[in-house]
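The complex appears here minus one protein chain, its other protein chains still in place.
Right, subunit A next:
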Amino acid sequence: MNAPSMNARPWARTARWVRWYLRELTGESEYDRYCERHRRRHPHAPPPSRREYEVLRTHHRENHPQSRCC
């Protein structure tokens, strides 16, 4: 996904920035990046669907727990 444009009105820009930030923070935008990376490295194989990707991601998360602090 692209960076929010700088030309829009201030509030629209802020809203877009917040959306960008939240998508990045939660990892929602990871799929887009994954697809892009996939197309670059394996141009002939179709990238996984969103659903397939989420299964992969959960599986990875299952085996890499991260501690939260107190």
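In this section, a residue touches a chain if its C-beta (ideal position, glycine included) is under 8 Å from a C-beta of that chain, and two chains touch if they have at least 3 such contacts; residues count from 1.
The criterion applied here is as follows: contacts and distances are computed from a predicted model.
Colleague: For the chain that is missing from this picture, which UniProt protein name fits: "Pimeloyl-CoA dehydrogenase large subunit", "Ectoine/hydroxyectoine ABC transporter permease subunit EhuC", "Carbon starvation protein (CstA)" or "Phosphonate-transporting ATPase"?
Modeller: When "Pimeloyl-CoA dehydrogenase large subunit", "Ectoine/hydroxyectoine ABC transporter permease subunit EhuC", "Carbon starvation protein (CstA)" or "Phosphonate-transporting ATPase" are compared with UniProt, the left-out chain turns out to be "Carbon starvation protein (CstA)".
Colleague: Considering the whole complex, not just the chains shown, which residues of subunit A touch the missing one?
Modeller: 1-4, 6, 13, 17, 19-31, 33-34, 37, 50-51, 53-54, 57-58, 60-70
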